[in-house]
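The chains shown are only part of the set, and none of them has been moved.
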Amino acid sequence: MSSRSRLLSVVVAALCAVQPVASRAADELLETLAQKGVISMEDYEKLKAQRKTAPTVITDDGFRIATGDGGWSVQVGALQQLDLAAYKDDKIDLADGTEMRRSRLSAAGTFLKDWQYRVEYEFATSSAALTDAYVTYNAYKPVLVTLGQFKPPFGMEALSQDKSATFMERALPFYLVSPVVVRAPGAMLSSSGTNWSAAGGIFGEPIGNAQSGDEGYGAAARMSFAPLFTGSRIVHLGLSGQWRDPTQDNSSNTTGQKFDTVRFRAKPESNILAQRFVDTGELTDVKRYTFAGVEFAAQVDALSLQSEYQQVSVKRGAPANLDFDTWYAQLAYTLTGEARPYRVDRGVFEGIKPAKNFARGAGWGAFEVAARISELDLTDGPVNGGRERNATAAVSWYLNPFLRVSANYVKVLDVKGGAFDGEEPSVWQMRLQIAI
Amino acid sequence: MSSRSRLLSVVVAALCAVQPVASRAADELLETLAQKGVISMEDYEKLKAQRKTAPTVITDDGFRIATGDGGWSVQVGALQQLDLAAYKDDKIDLADGTEMRRSRLSAAGTFLKDWQYRVEYEFATSSAALTDAYVTYNAYKPVLVTLGQFKPPFGMEALSQDKSATFMERALPFYLVSPVVVRAPGAMLSSSGTNWSAAGGIFGEPIGNAQSGDEGYGAAARMSFAPLFTGSRIVHLGLSGQWRDPTQDNSSNTTGQKFDTVRFRAKPESNILAQRFVDTGELTDVKRYTFAGVEFAAQVDALSLQSEYQQVSVKRGAPANLDFDTWYAQLAYTLTGEARPYRVDRGVFEGIKPAKNFARGAGWGAFEVAARISELDLTDGPVNGGRERNATAAVSWYLNPFLRVSANYVKVLDVKGGAFDGEEPSVWQMRLQIAI
């Protein structure tokens, strides 16, 4: 066998074998074959075209099937969070128990090269509900256009993936925003550079919210900037704002006072509880409310600090205007040395990916410890919603990128005012997370 | 390298590259290899058998994964319709707002070569619900057997895909049928030829309908015929009939009068509205009701006309028998020249597929304008349900086969009788549709 023939055979074998996985490598081999005259240009074009829709599997972040040219892909995903909580009661009896915190099924992918879509449904709620349903057009990168239902750009922790938060429940500031709008139908423009991101959009009322009058709407925007961003060292600054007009309540307009309402309230960073320790009740005659938030985060290798302060101003008709605020600060340290991945294009952290997965005789995964303090003050003027301050400690075991076990201890340090004044229970809670 | 060796290598390379996509081509190459004695017959048989289950991706109508021989395939699909509506009120205040009109997840495919299945769930309703769940056996083509839950064969527009209708909402005739039976469990035989289709089946009560007595059942049949069907020119005629016995209401039999009921009512071709402008109320003592419908459609290239007339006769015990009727006529024109694809095997039109997709620096997709007039008369004898007549104008932008933006203007021309007598609002509504 001539050396050329031998070379050719190797090339052909390599082409066949790599074809489904390494798109670029296979393209180059084809090109080489054509240049060396081994295959005709006609064959080359034909083969190249056909290669484009050959399927490949990518397992970086679950099981994604894609065409060879990357122009199409689809991934069916599942996020399951099974929680267990036990309460050291204070004055009132709190019910220990288990729950599916989140139970989601999703389909996401790429189509026609420039479009990405994602739909996700939540089954842990009393009736199944849509969470995400959007398309993103990325032909004008770095400018992206997103249409559908998704998270308005506000708040670093609110925008982090539900599977990636350091603690089992996000800090109290999230509870200020989440009853109002976690996800909403809207249109958003976003962009990013080497050390910044920006996004802004307009949004309707969250799907499924009941209404008797014209629905509410709003706008949100966020910018993030990383003055230091050198591999393992990061300083992150963030700024976001949001305003919303509430849904109008036609049926209650008879007194002349408009009953357009909004309500802020929070569970003590433990979702199994039915009780919300701070609660403004329905605030009536609301004309508009405005959120503002600032973020600061820093990371040195396995150690990270993250904090946010947020404020909401409620402008009302006859009754007094109101201001509530909330903040948290958290410290996290990965015992096994992994840094929290920073997504500079979105200005958020993602979940830890273990350097070594847990596997028989191989590794133990990653371990992380974290501590947090958070506060939410829902008392202002005539509204005695209460002020709550919590301290939380957390241990997380990341067996691999898809499996995580968390244990959290939440101590309600203080509830001042409101219906649960002086209630200071402790919470022990654990979570098994499957995110594949 | 000998020319034969070179040829062989090309053939082998081609075989490898085309294998996952072009089943037939690869089979032919294999055969050539065997005939030329390059590979033994034994190898040939082995290779051929193994090729059968190699995966391929087909992206004609979404992301379908199939085996090389086409005997197996699966596609996970999502249909999302996000609506926005604003009402120019007439007498009563109508609530503007947004909604997910449809939010569906589906799995469909082929198994064991001759069987096709489809299951689809709807999440836009208050609790998630099954829409389609059926298998079709096609080994006796052109005769197909379909079993499970699916749409009974009645009405051209009713049978068109939910993503393919020209207007955001189907015309008023659909509202005559849809409260009664859009989909139902049943068994159907269908067939088709070069210019005709026919289908008939028996059906139980739609799944999920509450009942206190024996459930209703019925039968439906439809025929379509295209006297002219030459590429861009189509004349379509259709005829369908359906009868149903309503579910018995055991709990109300005490007066001797049977309370088996049916109810017809319609929203003004805008789904976000809570109000139904025409409504018969619950018609009692129903023995049987019968639908009949005729269809006429014609297409010359980008211009199409479509119209249907339907009638329902309600046979009752003691109270008077009733007759209601309804019709619509629509004109559609694709500015970019695409014709509406006609599925002669099912006697329906499908959605526009842009000749050129919207893409940066490439094309703008397809644009379509359409106008429609429709009427539904639910007043007969003692029943004053009201008569409604609407006019609608529509613009649709098909960015690509999977993305569509629609804007519709509905003018309620006249509501005569019923609880909403004289109500004549206008509706502005838009839709973002993701169907992948």
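When the chains are written out, they are named A and B in that same order, and each has its own residue count from 1.
Heads up, the rule we're going with is that a residue touches a chain if its C-beta (ideal position, glycine included) is under 8 Å from a C-beta of that chain, and two chains touch if they have at least 3 such contacts.
Fair warning: this is a prediction, and the values are worked out from it, not measured in the lab.
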Chains shown: 2; total copies of the one sequence in the complete assembly of this file come to 3
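The rule we apply is simple: only the chains that are shown with their structure count from here on.
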Contacts from chain B onto chain A in the complex sit at residues 1, 5-6, 9-10, 12-14, 16-22, 55-59, 62-63, 65, 76, 78, 80, 82, 84, 93, 95-100, 103, 105, 123-124, 126-128, 357, 359-360, 400, 402-403, 432, 434, 436
Listed in rising order, the residues of chain A that touch chain B in the complex are 2, 4-5, 8-9, 12, 15-16, 19-20, 30, 33, 38-40, 43, 46-47, 50-51, 53-55, 65, 67, 72-74, 76, 105, 107, 109, 111-112, 114-115, 117, 119, 121, 127-130, 133-135, 139-140, 147-149, 185, 204-205, 207-208, 211-215, 247-248, 250
